[in-house]
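In this view, the complex is presented without one of its protein chains, the others remaining in place.
After this line comes chain A, so read on.
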Amino acid sequence: MASTERTFIAIKPDGVQRGLIGPIITRFEQRGFKLVAIKLVTPGKEHLEKHYADLAGKPFFPGLIEYMNSGPICAMIWEGREVVKTGRILLGATNPLASAPGTIRGDYAIDVGRNVCHGSDAVESAEKEIALWFQESEIVSYKASQFDWIYEKPASSLEIHYQPPSLNIKFIPPICTASLQHHTISVAPVPSMNTFRVLKTAVTDVAATTTQPGATTARTGVLNLSKGFTLQTPNFLAPTSRGVVPHLSPDNLEKNTGVEGVFVALEDFIEKAPQRIPPLYTYPSTLRSFISLPPSTFLLLSPRRSPGITCPKANSDANLSILTSVGFRDLPVKDYVSAVIRLEPDIVLGITDVANTVSPGKNRVQKMVMRTEKWLDELLGKVYAGDDATDEKKKLPAVFAPILSLEKERQRFYLSHLVENVEKLSGLVFTATESVDVVPAELAGLPKLQSDVMGGPHQILEMVGRGVDLFNVGFVGTMTDAGIALHFTFSADDGVEGNDEGEKLELATDMWDARFATDLSPLEEGCECYTCKTHHKAYIRHCLEAKEMTAWVLLQIHNLKVVERFFGGVRGSIEEGWWEKGRRGFGRKYKRDMPVGTGLGPRLRGYQYKSVGGEGRLNEPAYRSLDSGDEDGL
């Protein structure tokens, strides 16, 4: 925070040749920063290689050195409070196309390879670069006469600098995702990359679907995320609300569930903006740290909850209309894109422009496609922006592109856009079930995420059969809130053919039922979850009756365990070759529908609460006055 912080700024050969030295210096001067060293140099390859030492070995490295060595460079040192960060803001995003107008690159540059200037990305690297480019004697120390007109004294300690979080961009070459390989090929994953490998595709009864083998049959795979997470697929993500898996404090999530990934919506964190900067944007660390996510759980960031709640206000080109606990508001697309870099999620979803009508007109559909494409490009631009900032500790998030529900022609058009960008995509996300079938061969090797599963295990199995790899299991929360305990298993048991729906097993049980009042057995015999190992039905039923929050905590722990086991079974079946048998058996064994809850849910939470008025009290008061009663019976 010292007003003597220094940064190294260089105007690259293209900037010098184009006569931009003056305008660039002007920007720093006008902002109030102090120039303490400047020179025009052609330092030579060796020096430049030292400067970019972190990037040595990257495929673009020779080209970069070549470019930097193509003419004189204007090297400068600027001084001032937070000049490193602010300098980067003045320069704009590394990729000029992603830079905001008003920034140097936003105003003067187009291509990443000709982005006119360089600025240190951190205080430490500034020190290194200054030492490399300047002798101590070249740096001038003086007091600028304007100093007191720029800095308050004493320096105020509580400045909040909100900067669009575009600053810590790093340059890692386009990721090679999606290598579609069949029947177990082991390629050691590069740790800094997001990769997905198909391990095995299921042996199917239907031989017809061989044109896109990876896409249309059940498959197992392994998703490696750049920050070191490895996920076996098919698998699930737990939905969150305001950053928590409902009912579970982070310690419970870590200790008592096997949840490997969570689905977090940015709209849960930005309610009062833009009147006020969302606190999360000023948080000095990552989103995972803010929500105390267990270190072994990966974080998927989505702009909206899934399923999203339709907003009365339409999206615009620049804004997404969202719902927060204090009402509807706009989420600027650029904020989301910036947040993606700053909050360091492991997976990030592209933004879908969903129309707020059930059957949008032709023009609206057209707009939807265009916006979704444009927003995806903005996101990819931001994620892959970078030329000189290197920070190996920071890893790129895996970008999952949305698949829309479109009629054939338009879909082809949209998908071709994704195919063009396939190298930058790490996955696909969709909501409508049938969308999965349109995925072209070029994209078939990407993992596919269904962003809201509200149905249950039968729906999951159907989608696994169509090649879906990841599921955001919204139905689990619904069941938990209803006081229902899941108990289904995916096994090699073929079931009995022709079983009547009535004879089939229940998928779950309503724990409000009075028959459990003194039942000391666990929710599910043999279940290894904390709830089943420690507690019995009678307690859970008691806690439900007594409206004690612990009821839902215990149910959530168990229900997530059931889902975890279920996916384990599905993966095993594909690996071991009994997928078809297991799927058939599951259909024969279990009822189609979940039981309907009879009890009251937990207290309504946050955004779910909608006061309609005139609904009457949910709960009768527990006490009544003796005076109002009838004592005759005594």
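As a convention for this text, contacts are C-beta pairs under 8 Å (C-beta built on N, C-alpha and C of every residue); 3 or more make two chains touch, one makes a residue touch a chain; residues count from 1.
The criterion applied here is as follows: contacts and distances are computed from a predicted model.
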Complex member absent from the view - protein name from UniProt, among "small monomeric GTPase", "Queuine tRNA-ribosyltransferase catalytic subunit 1", "Ras-related protein Rab-10" or "General transcription and DNA repair factor IIH subunit TFB4": "Queuine tRNA-ribosyltransferase catalytic subunit 1"
Option from A:309, A:454 or A:520 whose C-beta touches the chain left out: A:520
Listed residues A:127, A:506 or A:545, member touching the removed chain: A:545
Omitted-chain contact residue, chosen from A:68, A:218 or A:291: A:291
Omitted-chain contact residue, chosen from A:55, A:248 or A:508: A:248
Interface with the undisplayed chain - residues on chain A: 160, 241-244, 246-252, 256, 269, 279, 282-284, 289-292, 295, 325, 517-518, 520, 530, 534-536, 538-539, 542-543, 545-546, 548-554, 602-603, 605-607, 621-627, 629-631, 633-634
